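My questions all concern the structure below.
Excluded from the complex is one protein chain; the other protein chains are retained at their positions.
After this line comes chain A, so read on.
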């Protein structure tokens, strides 16, 4: 019975690229500049809130991927470490307020991180002795335990309503009191850059490389003289540290923490985010967090059914692109190297655009069914794709059905051509 959770090293999408301890500066500088410039492009307050949420999720997802992607450990209760770090920061914030402590707010996430790491050390001391189902089940059990404790231990978790604080009582940091959203944004961006760089460097340290080795073949790693358990333990603690930082950032940004930050749903969401982005590459979770937050905020404004679409997208990702979005992007690197990526553009347009239109048609059918079944009596009007129509007549159903059928049909018909083009683009030599 082989229940080790590991990725297959023979598949490029699942393999970490080998490298040294050096940092390729290019992408990092671009990322830093993007972080600095973003608030000037999206100036509205709601955009700032979304970006704050996005960057916090990025930190959390990167920390989660230290386990899932780099260590091969599947955790079902990882929201606990972020939540506990956040709760600790919130108490610290209230403590500062009550006793008038001279403590600069930007340092707060560090303490959240230390608390998260401390808790990870306790749990990790017994959970990391195995990687597979055992680790997953302990993480699930601990997650449920802590989530249940949050209702029982009112002194620390504040019961049902959680605990809240005020970030502005700390020592002004070079005159900044964090009253404005934009100041919080730059605080979060700073911590995002710092933790992302540190996490990247961690994956390049000997411990980080050994985590990959233990993920792929724990037995061999042990024959080389490394203790698989200790390697997992170090990864686990480091991950707990960065989760705690994410929790601290959450506390600063939202000024309230509740049981929701600890429960199984949050743990599930972060798994979804990380896998959607792709666990095989360092930047995968970043893409996943950005895509998921956008989907969540934009789609939930448009439709009540957003969770169905996200769930469907998630299942499709697992079934067809186990490398996630990052894996999908990196699949094209060989074609680009061969200089044949241009040949892929036309087949892609021919297949993917009808496919997308077909999917939209299916979505329209789903929305109409939902409206038909659940709307208030007598409310026959619905608005979809900027057109208002009566959902109880045949015409819109016919149109949506035809669009879906034709779109998916065309995509299906042109799929073999796309596959051919793909094979051709990935073959060295030949024509062109």
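The criterion applied here is as follows: a residue touches a chain if its C-beta (ideal position, glycine included) is under 8 Å from a C-beta of that chain, and two chains touch if they have at least 3 such contacts; residues count from 1.
The working rule: contacts and distances are computed from a predicted model.
A.B. asks: Given the choices "Sulfate adenylyltransferase subunit 1", "Phosphoribosylformylglycinamidine synthase subunit PurQ", "Ferritin-like domain-containing protein" or "Amino acid/amide ABC transporter membrane protein 1 (HAAT family)", state the protein name listed in UniProt for the chain not shown.
C.D. replies: Of "Sulfate adenylyltransferase subunit 1", "Phosphoribosylformylglycinamidine synthase subunit PurQ", "Ferritin-like domain-containing protein" or "Amino acid/amide ABC transporter membrane protein 1 (HAAT family)", the absent chain's UniProt record names it "Amino acid/amide ABC transporter membrane protein 1 (HAAT family)".
A.B. asks: Hey, which of A:144, A:183 or A:424 is the one touching the hidden chain?
C.D. replies: Selected residue, touching the omitted chain: A:144.
A.B. asks: Would you indicate which residue among A:96, A:136, A:163 or A:286 is in contact with the undisplayed chain?
C.D. replies: A:136
A.B. asks: Taking the entire complex into account, which one of A:39, A:104, A:118 or A:268 touches the absent chain?
C.D. replies: A:268
A.B. asks: In the complete assembly, which of A:107, A:201 or A:318 touches the absent chain?
C.D. replies: Missing-chain contact among the listed residues: A:318.
A.B. asks: Could you please point out the chain A residues that touch the chain left off the display?
C.D. replies: Listed in rising order, the touching residues are 1-8, 68, 72, 74, 126, 129-130, 132-134, 136-138, 140-142, 144-145, 148-149, 152-156, 264, 268, 271-272, 275, 305, 307-308, 311-312, 314-315, 318-319, 322, 366, 370, 373-374.
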